[in-house]
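Notes to accompany the following structure.
As you look at this complex, bear in mind that one protein chain is not there, while each of the others sits in place.
Take a look at chain A:
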Amino acid sequence: MSLEKVVFGFFVLLAATLNFGFFLGDISDPALHNVYELFAAVVVSLIATVLKFGDRTQIGAVHLATSLVADLQLIAAALMWAYATQISSAGLDAEAMAGVVSLSGGALLANLVSVALLVIETTTFHRR
């Protein structure tokens, strides 16, 4: 068992679970989506991306790509949340919240692909 693999798996999985937690619930209800969870999802996703840097294998390249997609979606969601709370006159209404949550939903899909890759990688190497 290598510590590197543990940390790597931990962050990939945590990024997906946090994302899922934020996404869960009625899409337009601000009360059901905790902004701290979004913050945690962004941070963990960024760390997961950095952990994937520099892996030269084909599967490593796809890993990095999915992570970049998730980052992009989550940052877009965070920007949208910032726009709604700080700039928009309407505030964080149902419409804005639906936008934020649907963006994070896209990130969730990318994170699920990441987890799927992780599982595939694990089953390929389990005999070693």
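What we mean here is this: a contact is a pair of C-beta atoms (placed from the backbone, for glycine too) under 8 Å apart; a residue touches a chain by one contact, two chains touch by 3 or more; residues count from 1.
The definition used in the following text is that contacts and distances are computed from a predicted model.
You can't see one chain of this complex, but its UniProt record names it "RCK N-terminal domain-containing protein", from the set "Sugar ABC transporter substrate-binding protein", "Hydantoinase B/oxoprolinase family protein", "Methionine biosynthesis protein MetW" or "RCK N-terminal domain-containing protein".
The residue from A:Ile47, A:Val69, A:Ala98 or A:Leu117 that touches the chain not shown here is A:Ile47. Where chain A meets the omitted chain, the residues involved are 35-36, 39, 43, 46-47, 50-51, 53-54, 56, 78, 81-82, 85-86.
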